[in-house]
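Left out: one protein chain. Kept in place: all the others.
Should a chain be cited, it is by its letter among A and B, assigned in written order, with residues numbered from 1 in that chain.
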Amino acid sequence: MQLLCAIERSRAVSATTSVTARRRNAPWAALVPMALTVLVAYLGTTLWSLRVSLTSSRTFPNDDFVGLAQYQRLFENERWILALQNLAVYGVLFILACMVVGFLLAVFIDQKVRGEGALRTIFLYPYAMSFVATGLVWQWVLNPGDGMQRAFRQMGWESFTFEWIIEQDRVIYTVVIAAVWQASGLVMALMLAGLRGIDEDIWKATRIDGIPPWRVYVSIVLPMLKSTVATVFVLLSTGVVKVFDSVVAMTQGGPGTASDVPAKFIMDHLFGRANIALASAGSIVLLLMVIALVLPLMIARNKTSGGGGHA
Amino acid sequence: MKAARIGVYAFLIFAALFFLAPLYIMVVTSLKTMEEIRLGNLFALPQGLNFDAWRAAWSEACTGVSCEGVRGGFWNSVLIVVPSTLLPILIGAVNGYALSFWRPRGANVLFAALMLGAFIPVQVMVYPLVKVLAAVGLFSSLSGIVAIHIIFSMPVMTLLFRNYYAAIPMELFNAARIDGGGFWRIFAQLMLPMSTPIVIVAAIMQITGVWNDYILGLVFAGRDNLPMTVQLNNVINTTTGERLYNVNMAATILTSLVPLLVYFVSGRWFVRGIAAGAVKG
Partner (left out) sequence: MSLKKLCAVAIAAAIPLSIPAIANAQGAKAEVIHWWTSGGESAAVKTLADAYRSAGGIWVDTAVALGEQARSVAINRIVGGNPSTAAQFNTSKQFLDLVEQGMLNPIDEVALRDGWDKFLPETIINAVKVKGHYYAAPVNIHMPAWIWTSKAAFKQAGIAAEPRTMDELFAALDKLKAAGLVPLAHGGQSWQDNIVFTAVLTNVGGRDLYLKVLRDRDAKAIQSEAFKSVLLTFKRLQGYVDKGSPGRNWNDATAMLIAGKAGVQFMGDWAKGEFALAHKEAGRDYGCIAGFGPAAPYIIQGDVLVFPKTSNAEQIKAQKLLATVVTAPATQVAFSAKKGSIPIRTDVDSSKMDICAQQGIAIMKDKTRQLGNGEIYLNPDQNGALSDILTNYWNRNIPVEKVQRDIAAALRN
């Protein structure tokens, strides 16, 4: 059967060689919007940012050249260094927590529970809401004086203390909490769908074999969800690098500058401080860091899965 | 197995409480008067059911010289969201299809560059894009903001469709080619009909993203097309003005009703959608 198909295939291919030339252009034509977007919008603005980061531009770009002075200033800036550290901590915790929480929620919902529709909406609604208001609510909840701490103490748990939001070293964790609240619903939905795509027969087989459920999930299900996990990871990563709204809404980068993140540093200098050169330097550094982290992963993935598409 | 069932429900209920807590506070705050709010009892129930804040948020809150609440931007948001959902999905689908099956040379490099673009904070790209749009005459217009949304959503949309099509057997595609199908024929007649699940997923993500977008709509849409989020921000945000928290909460909930409705209605599709192998390996 294989051989016959192969012969058929090669015959068909040679029969279509004459029109292949015309048809070969179709994919390229179809990708023109993408090419334009990448070249003009993304590559173009990145090159522009790079050029501006080598100048002394304030509100508007100017044409001079100051070499790497802005980059030097960037790395002498305590606030920027702290922002990068915060990003690393935030990134790891956020992605880990979202994946775990999202996965757990998906697994538990998948257990044929009653009220699944309601539960799904409950976990998804934070994603629909503007963080400007929800961030403020989180700030209120975590406020030592008026929020959760006071509520628990009034209920009788006198020694309950949760003052992370005012502590210089811990405030970034509070941003993680609020961000996980907002994003894990989406992760749950994506994971749930992946789970639902797994054949019933596999479950039946594992039950017959007597494998404990948790083992099934870890050794069999998770590997099958590899692609889902990869997509989720990419989506969450873009969110991490660009994190801004949650920080502004919850802590305004404070106390002081303790919960500052690179995107906020860049934004402040882009608009409020009228220093687009420094802001551009910051965004180029951020992009370089992303490339440094992501590129090896992409190349590795390309090699193993044969290009991510079809072999 | 009973203990396990109880464990499952316990976990879910506990998680639900965590997720619902902020919503509870928002609703409760929106039903209080400012005097009550100033007293600072976050979790306390309102003393009376005061719907003034809701009415104000919809039609009376001040957003500048006009005090007409957030309702003004509703239709603008709709006008922006519809094309900004349909077009990016279509383009993402074509991109994913071309990348996954046809794989022209160098397209993967283009895709990698596109994905890197997804990591750039949006505001950094605003200034050069303003100049580009102005050069082609699209700045401050509905077409302009739709073009911007297409640009910024392309990475995620392309990623979704590319990974979805990667799960569809190559044999199906080859068979169609042998049958004499060209690029567009195969796309329209074979791939698109099979894409319903992922289209629903993409629609949900895109509708949420565009409906809640603030900065892009603010800069690129032009004064007459400003989305609801601009009014929402005008109601909520102020530097030196008074803050009416009850109105702010009501306004936020009102503005989020559209995405919530979309989730609710298509919730089934969403899960069943990806279930059909959208994100499968």
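Note that contacts are C-beta pairs under 8 Å (C-beta built on N, C-alpha and C of every residue); 3 or more make two chains touch, one makes a residue touch a chain.
All values derive from a computational prediction rather than experimental measurement.
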item	value
Contact with the hidden chain (one of B:34, B:122 or B:172)	B:34
Residue of B:110, B:126, B:186 or B:202 in touch with the missing chain, whole complex considered	B:126
Given B:134, B:170, B:188 or B:261, the one touching the chain that is not displayed	B:134
Residues of chain A in contact with the chain not shown	58-60, 78-79, 139, 143-146, 163, 165-166, 168, 171, 250-258, 268-269, 271-275, 278
Missing-partner contacts on chain B, residue numbers	34-35, 38-40, 61-67, 126-127, 130-131, 133-134, 139-140, 218-219, 222-223, 230, 233-244
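The rule is simple: only the chains that are shown with their structure count from here on.
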item	value
Residues on chain A engaged by chain B in the complex (per definition of touch)	8-9, 12-13, 16, 19, 23, 26-28, 30-31, 33-35, 37-38, 40-46, 48-49, 61, 101, 104-105, 108-109, 111, 113, 117, 119-130, 132-134, 136-138, 140-141, 145-147, 150-151, 181, 185-186, 189-190, 192-194, 196-197, 224-228, 230-231, 234-235, 237-238, 241-242, 244, 263, 266-267, 270-271, 276, 279-280, 283, 286-287, 290-291, 294, 298, 302, 307-310
Sites on chain B touched by chain A in the complex	5, 8-9, 11-12, 15-16, 18-23, 25-26, 29, 40-43, 91, 94-95, 97-104, 107-108, 110-125, 127-129, 132, 150-151, 154-156, 158-160, 162-163, 165-167, 170, 174, 177-178, 180, 182-184, 201, 205, 208, 212, 214, 229, 232-233, 236-237, 248-249, 251-253, 255-256, 259-260, 263-264, 267-268, 270-281
